[in-house]
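Missing here: one protein chain of the complex. Every other protein chain is in place.
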């Protein structure tokens, strides 16, 4: 691992998503940052489309690690000057860093793709109460109502029992939204439940498609007609389900880098807070 | 401001809530921590029942401060070794600190008080989608269903338009739960909405009663029958509404300090994750 | 609190004096610094005309805080790159910061104002032995002798008993100089003493007019004919005494910012060490 | 990943070697350290029998990372208080840490095993000029002369061309010593060379047997009669060659932990500098 | 340089004054602190009777170093946990450290020695306006009036022109007090001046006798009858003047260490603030 070009006095941008495999990618990123700083780069910006440790963002049980903070510390110890990332699991993770974090959102890209699908009479379903605020944004942009899956975690792993749907979905096209999916169990469970409650069709739109080995089969067998996902993760070790359609965040990242480099405002592109604009 | 007793080699616990007034209380806390460290205290634990900067925990708009991280940095720069607090607005704030944070919860105390009220056929209403996971815990302990207020923030201040209630509340006693209340506008708005949707009575239970000057009148005029709140804030500049009833976290904090000092597990008392226990 | 303009890559200067009220102003400053750094400002210079924590600069009693160091730590933790201030209570406070501090002096501005007053046969009186070195500079510039008030602090608060004047003042116009005044008790006490020892008139010149609520009345009733003070503090909650005349440091600060921004020497404007120049 | 026992106020020792797989083991170690610190452990000692990043200890080419320093930073950022390890590739790596590092040596254990083998008329052969100082210690303890393999690295990977042996080996039993082996190419090349120069038999003794997949076959086909290696690495993904014999460092590590815990000197057990003792 | 005893888990106290020679002593101190920390000492207290960099405590000219802060940083980077020192040139230097500093004072020891001298009708003369507050304490304890030497520095080196004495000294025994003396030029100049102004005899009492090579001759030729100085500096490269009498701070330091080690208050012994006690 060695940087082949002279970087002395240059502003460096390293693009590295942190799967697959997560730890190897992350350590490699740390070593590249260190190499760039020791080679006297003027600044180093880590562009991490998917920050895989973001789920470990709190002590929700006794004696666990806050993994995202550990990783933030490691990146800052290695010498990063800025982070660009997409749809952190919790926006608070920006506060784990001392350096500026530009947390872009793929929301408008997914909204745009959904619009082009031409669906009518839709309801936005938040896959999880924790995502309800973001679901509300999807709903505002698409002029649709919101429903929330009332999920209760019953064990310490990623599986979770779905208890019900709060809100009205009968006779509507349900679009489940979330920030990421791994096994797709929750997504598929929600989809079945939505159909049982009278939803006419079920779509889904998520930012990060991490996808475990068994996810493809599970999606193929599910009530989900189409799952829109961005390309923040490209290196899947297995083929994706044919129901998955990828939309790209490449332009979003490219525009962010261009604006940072020129000293222009980035908030213009990551701010979708006001649906009336 | 001076510490009158010799503290050399002692483990010091400073109890200071960060209102009213917030900034004076916080700076005073910093100066006491510094004084204790310079006086060679073996360790300094800041006991902050209400950490008032916790709402500033993310960059949800361009060019704002992550105030809770700034304050965490200040406390650590002053020399704290540990923080004990109650019901942080977001559990991720623990990750803003490098030092251990024991984030206690007043949930079981409020649940206990609600049980003693003898209410029947209740529904737990989360005042906000962001609080829905906690509301689910109240519901599990009380054997009740959950509903969620679908709030949309329409301006950059604390006021927020309430859009509706997701979930079934007709014919039930609604108990709104949240982590804190200031103006009580949202609480009162939700209460009116719940009655309009058929709730027979409306109660509320929150941890931190910050209460602005106009809150008392608003509560007195509202559909809320009783508001249970803990005493994490004692120094209210104005009299509280008569509908407010205070339950104490003093024993909870005392027990936490006792356990920390004896090297016993604190998780036993802050862990209410499994409702079957 | 939000920064409305794009600051990415810009050098930001925040001007904030730390009274009235002290803690609110200081915390606000910290939050603005953090907001600027997280918004990717190239550098942040805090311009603090009056640094109100400067009196807490040492452990002069057991178990007290060194408040100025705590505040320096907080500012650096928040991300400042430089501080510009005026007449710190002790020049050592520069050493509480790791970042460069430009400690400007209002001395030449006050000397200039005194010269225009056309006083004759004056003696410069240091209000306090700790200010005697600075008093010597006033005296050198004005070609006058020096006297020193021999003050002994008799309690732990700001009040202090005046014991006498060291040096010859009979038949002269006494000009008391100091860095700041709050209650004006010492100033007024010294003035009375000077008149009793034969001074024909008493003037005073100080940099920071903090002025407590009762200061105006005390000055109006005193032997002080005129008190010259700079505008490092503008937001007094009460009206000042009519004997107070304000001279402005605005040009001094503006010139310092201009020079810093252009990479020119600032020492030219804050260096008044050699009276013969 | 969660610590099941209460650790508040306890001194914790985590034993984790950093292969196989290296990065997963290392990140897991970081997360455990963080979990222990946030659970208020009094101190955390990382016991790392084989520190796999130790080869990346310098910038020997332009624009490369000093990986061992990056990893030291990460461990200290996560919160370690002390490191115990065995035979670091360079003793300077202790200086990458601010915290105390006890760098134990397996040398006396390997010397002891060699003695029990009853070999006569031996010569200690340093596999590499960089290991010659350590080889000299083996030789002093065993009362044997030293020879040095004059290796020249010809490419940027781990392979290396062997140029010759400096020193007299004809008619002797050669014992090659080194700190670690991966592919065993150098070891096997040296062994062949030693036989060609008249060595009657070839043995080898190394501390860390990392062993790549093809190492077993290479050793089986080589002139090496027996390779003694310690168990600092236990989790080999493939079976080892039958010519490999493992000696244990378990007692060494146990004794070090015991002495650290009791506040006794550890240098007694890691100091083999004076062969006459 | 090596520590011969096992220090694992022990509280270490290193006593090292920082002259003669200053830089060698200081670097040696840093290396010992590092050695102790890497040898797992539980804590390291640097006992520095004379902290020679204390004069470099501010930027009193453009582009100079704040040397005392640099040295504080070095000591903290090396790993000290606490500093014990005597009569810092400015008490603000405590704030250059993050760690606790116990700034003892030799004042009461010198007062006690002066009392035993049986002098009558004395006046305490501060050698410098900057020392006037301390001179006031000597005066209060001895029931004597105060005078202040009005010194003006005329060049950038340590020499200084004496302008006069503020206060009444005619017919009295003058006792000049200061924190340290190097060339004794100021001291001797003041003494001559005091005699010229009618003082009957001149004594002096200082804490730190740094004494340059030419100081002895200068004192022998002066109007100073006796100079009391403590033994904070023992390693003078040349013989002292016979007019110098040394009083010891050994008991003071010993008592401070004993109290720190037992967790007792140290302020009792360094606090001479209230002369009525």
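Letters A, B, C, D and E mark the chains as written, and numbering starts fresh at 1 in each.
Here is the rule we use: a contact is a pair of C-beta atoms (placed from the backbone, for glycine too) under 8 Å apart; a residue touches a chain by one contact, two chains touch by 3 or more.
Only a predicted model underlies this, so the values are computations on that prediction, with no experimental measurement involved.
> Sort through E:24, E:112, E:234 or E:251 and give me the one touching the missing partner chain.
The missing chain is touched by E:24.
> Check the options E:3, E:42, E:163 or E:240 and report the residue that touches the missing chain.
Missing-chain contact among the listed residues: E:3.
> Of D:94, D:183, D:200 or D:246, which residue touches the hidden chain?
Spelled out, the listed residue whose C-beta touches the missing chain is D:94.
> Contacts of chain D with the missing chain: which residues?
Here the touching residues of chain D are 57-63, 66, 68-69, 73, 90-96, 98, 101, 103, 126, 129-130, 132-133, 136, 140, 146-148, 150, 152, 166-167, 265-267, 271, 273.
> Give me the chain C residues in contact with the hidden chain, please.
Against the missing chain, chain C presents residues 82, 94, 98, 100-101, 259-260, 263-267.
> Considering the whole complex, not just the chains shown, which residues of chain E touch the missing one?
The missing chain touches chain E at positions 1-4, 7, 21, 23-24, 26-27, 30-32, 34-36, 38-39, 56, 59, 61-67, 69-70, 73-74, 76-78, 156.
Please note the rule applied: only the chains that are shown with their structure count from here on.
> Counting only residues that touch at least two other chains, what does the list for chain C look like?
38-39, 59, 61-63, 66, 69, 73
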